[in-house]
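Of the protein chains in this complex, all but one are displayed in their positions.
Letters are used for the chains, namely A, B, C, D and E, taken in the order the chains are written, and counting of residues starts over at 1 for each.
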Amino acid sequence: MKRKDGRTAQELRPLTLRMGYVEYAEGSALVELGNTRVLVNVSLAEGVPRHVSGREGWLMAEYNLLPRSTKERKERERQKISGRTAEIQRFLGRAFRAALDLSLLPNKTVVIDADVLQADGGTRVASLLGGYAALHMAMDRLVSRGKIDEWPLTEFAAVSVGWMADDSLLLDLTQVEDENAWADLTVVATRSGDIIELHGAGEGRPVPKATYQAMLELGLAQIPEMVRRVHGQLKNRV
Amino acid sequence: MKRKDGRTAQELRPLTLRMGYVEYAEGSALVELGNTRVLVNVSLAEGVPRHVSGREGWLMAEYNLLPRSTKERKERERQKISGRTAEIQRFLGRAFRAALDLSLLPNKTVVIDADVLQADGGTRVASLLGGYAALHMAMDRLVSRGKIDEWPLTEFAAVSVGWMADDSLLLDLTQVEDENAWADLTVVATRSGDIIELHGAGEGRPVPKATYQAMLELGLAQIPEMVRRVHGQLKNRV
Amino acid sequence: MKRKDGRTAQELRPLTLRMGYVEYAEGSALVELGNTRVLVNVSLAEGVPRHVSGREGWLMAEYNLLPRSTKERKERERQKISGRTAEIQRFLGRAFRAALDLSLLPNKTVVIDADVLQADGGTRVASLLGGYAALHMAMDRLVSRGKIDEWPLTEFAAVSVGWMADDSLLLDLTQVEDENAWADLTVVATRSGDIIELHGAGEGRPVPKATYQAMLELGLAQIPEMVRRVHGQLKNRV
Amino acid sequence: MKRKDGRTAQELRPLTLRMGYVEYAEGSALVELGNTRVLVNVSLAEGVPRHVSGREGWLMAEYNLLPRSTKERKERERQKISGRTAEIQRFLGRAFRAALDLSLLPNKTVVIDADVLQADGGTRVASLLGGYAALHMAMDRLVSRGKIDEWPLTEFAAVSVGWMADDSLLLDLTQVEDENAWADLTVVATRSGDIIELHGAGEGRPVPKATYQAMLELGLAQIPEMVRRVHGQLKNRV
Amino acid sequence: MKRKDGRTAQELRPLTLRMGYVEYAEGSALVELGNTRVLVNVSLAEGVPRHVSGREGWLMAEYNLLPRSTKERKERERQKISGRTAEIQRFLGRAFRAALDLSLLPNKTVVIDADVLQADGGTRVASLLGGYAALHMAMDRLVSRGKIDEWPLTEFAAVSVGWMADDSLLLDLTQVEDENAWADLTVVATRSGDIIELHGAGEGRPVPKATYQAMLELGLAQIPEMVRRVHGQLKNRV
Partner (left out) sequence: MKRKDGRTAQELRPLTLRMGYVEYAEGSALVELGNTRVLVNVSLAEGVPRHVSGREGWLMAEYNLLPRSTKERKERERQKISGRTAEIQRFLGRAFRAALDLSLLPNKTVVIDADVLQADGGTRVASLLGGYAALHMAMDRLVSRGKIDEWPLTEFAAVSVGWMADDSLLLDLTQVEDENAWADLTVVATRSGDIIELHGAGEGRPVPKATYQAMLELGLAQIPEMVRRVHGQLKNRV
């Protein structure tokens, strides 16, 4: 049975990266995952916050929906950020810190800004893929300038899996599909299959263990393909 | 090999509930999980926020560390809440909404406040166990007053599992153990083993799939025992 | 004529202290004054804020009602604190600074956190009694470690007096009594009868001078007894 | 012994009121108490906040130091108000509510704004005197328009008394004197001597009971004179 | 003498519009003015804020620099917005309100969001051009659906003129040129030459009247060309 956009259940949407979209940033990627568009920029700066100990660098991530990235306009988060934004920022930060060896970047702060221009489902996945690509670009630059000796970034990717209201499983949900899912799981893992993060964002329905296992397997199986796709576009400069 | 507090690897800390600790609340439980102490209160109020549609009630959770619940005093979150607090609040809210059938509570708002008095690891688990117990108390009251016909709360519990720096797995980590773990996983599931939430809070190290599976199995295996323990103390009034 | 809880007009409610309730704090007391419960923790830290001059230490107090300490749930003060909270914090801070000789604690900051778990009237009095006890515990520790030579804490206590709608005076009002008082006065004084603070929180009715004097005398007369009670429980460890 | 500005110990500073200073306000007074200058405006509006019950009107007071009212420039309180400001606002609000019979002003909100242009001690006293005068002006207008039948404002005034470092008592302290006082007391009372508020703002030194009584007597004795002075200038229009 | 990017003094940078870049918005344009890129979205909603009187609609504009739109990363304005942002938002809102006849859009709110992706000078001009185009698109849609009878948008455009440190005048400054200007002027005017806004953002140097007049003439002379350029790309859909 075909999905509304013609995909099969296990088919991913087209992924396009435009590297270096913002020329000021140390790393930059405009990611298009179907109709979802996220601009991810990586900034490198000298120095780390006071609470960071010792020899390591520091990494933090920020996530933001532009007001009209959604069907209804959303207010800018100018007085306080929403719980959803805070949660996604924590999730992104943890994932990137798991993949980047900060001991190789002493006294450096890495900030990853993911700004969603259009949100048609999968903004976390797109932020992770774009962040990986932009980090890759920023690290390449450090290597080529002789600033670091060892490659600090583990290959990883992300994918989402949905448990639909007809008990089927679908990969890479659009916004409309997401609204009709009982649960969805974002799987973040290394190319070799080690798990970086698993985040279930669904509500309202406990997931049978067998279903959960199937979702996890389905997601993990796509990770190597996703890594390949991203790597295939790292030279795709604006 | 024994742990610092004498437990075996798979032994949980003692759990004590003091039900009705705050007499004004519709449901209230002071939870002690080892040295971790969390006061959880349930408030019921008429009416729901505007954005809630139709026939359902609404539930939200708030989480707060008292300033001296931790080894070093933490500033109160009076200007803005931290990312960690926001993330835990989202996590708790989702879990309680998955277990409480809000269609049976039309036009009612349920607020669950978890205030941590002393934080020795496992504050999310304690908040979930105490919240379940306090919700049980509040629902009992509604039933006994004939306000609802059907029991709305699914039996569930939570437990944490740590992957330690020596590659072993431990259940129910203390704060010191948590600081020495490579990763930890909070498992929230129904008595029958359906998964409500899985939340990995560790940083810095991808988890091999086999290890992840072992953590999940270990956690799920404890859920029925945890449910039993909580139920055994629901009459334990202050 | 008896009060609702059986007390005579000049009878205080039972007072219980559980010292060391929070083990991380330098001083800690869980105070129960009738049904009012306040957790007071004392934190000592090195260093003082920039605006503090010269050789003295610094002390500040924070006060907080937990959301369900009251009959109706109150919103957490997460964006700004209420005028009532700010006023009570100022009041507590002044009282503790009057009783603690900060010149004996050079370059130290003392923070006193009073978190109200259940508010049945008298939360300021309970905060003061608990804060005194927790400060005593913290200072004992400094003395036993040879960190200070001279005892820095003056013996003091607090009590509230209400002017009721039948023109009678009552000691130590519960919440319900407080709502039926024309005015109430919190008396904070040293064991020897010197006045630290007098704070009238009533509204709406000027108090005849003779009544005011009677309230003051009544309150001052209880201070030595209150000091005795607190001292009698300083060894009452959790 | 003379004071720096030539006054005797019990001499008040000159008091000048310029009524109607701001022509838009329902009541307005620019108060000069020595070098202290406070602009107090009264606003009347229809309607009361939701939390106000039944038949009464509502009154609130706001207090603000202009940035250069003090020797050193103070930051505007644009993100949050200080504890001191919050405390004074509560104090002023309570005092005005005690003197104004809000049951005669059903469904009306009264706001009293006290903005300190120059602060040379006694800003609370000046705010109270100016607020009384501005309220008088606003009530006069209501009476003359037949909007209220009964006079709602009780005659009252305020004065401050200082306990100086040489154990003497002084009335109406300037800023420099205030900095050299062990304690000071603001007495707010009706012309007939009933007490509206007593507020001690000193820190660091308990006050012997006999001293406290002498301060109170000294302050109360000045109230009728203060009421006379204010009334003598109510026609003193700009 | 040529400029760094090869332009003559009075040459504008290339302008590209990609209409409908965000498909959810009623009007949307991604503007590229040289290296400056701004995404402008127009949202239409039913209803107007309470303070808007009578028969008119309402329009407001928001402006935002993405964190890495600039050479150095800028913090997101999450707690408060900067004076610069507030000023630009006011400027944009006034200009759009002058050009859109809100009496033809009764009970409608128009929000224009300008998010700067890359800031190489002229972000206000780009926001105005993109906002005009996106408004055009949104109004076209209303007309084609028969929702409005009369065309509500006056043709206008904007251009910036710089007074350089060598006393020359340049059109359409890049960021580097802007930093070397003594003053710059943003001219917003209708196709027929009526002035909507003139905004000088330079600092530090009064501008001789004759120079000011020359800047104004130079800017006004470009407006018709700018209007033509924008209109030429209104069909340039993504």
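Here is the rule we go by: a contact is a pair of C-beta atoms (placed from the backbone, for glycine too) under 8 Å apart; a residue touches a chain by one contact, two chains touch by 3 or more.
This is a predicted model, so every value here is computed, not measured.
**Student:** Which one touches the absent chain: E:Arg55, E:Lys71, E:Lys147 or E:Arg205?
**Tutor:** Considering all chains, including the one not shown, the answer is E:Arg205.
**Student:** Among E:Ala9, E:Val52, E:Ala98 or E:Leu234, which one touches the chain that has been omitted from the display?
**Tutor:** E:Ala98
**Student:** What residues on chain D make contact with the chain left out of this view?
**Tutor:** 21-25, 28, 35, 39, 41, 43, 45, 62, 64, 66-71, 73, 76-81, 111, 113, 115, 117-118
**Student:** Residue-wise, where is chain E in contact with the chain that is not depicted?
**Tutor:** 80-81, 83-84, 86-87, 89-91, 94, 97-99, 154, 156, 189-190, 193-198, 200, 203-209, 212, 220
The rule we apply is simple: only the chains that are shown with their structure count from here on.
**Student:** If you take the chains that touch chain B and keep only those that also touch chain D, what is left?
**Tutor:** Both-contact set = C.
**Student:** Residue numbers at the chain A-chain B interface: does the shared fraction exceed half, giving same, or fall under half, giving different?
**Tutor:** Mostly the same residues.
**Student:** Taking CA centroids for every chain, report which one is farthest away from chain D.
**Tutor:** A
**Student:** When the centre of a chain is set as the mean of its C-alpha atoms, what distance in Å lies between chain A and chain C?
**Tutor:** Distance between chain centres: 51 Å.
**Student:** Could you grab the centroid distance between chain B and chain C? Build each centroid from C-alpha atoms only and quote it in angstrom.
**Tutor:** Here chain B and chain C have centroids separated by 33 Å.
**Student:** At which residue positions does chain C touch at least two other chains?
**Tutor:** Residues 79-81.
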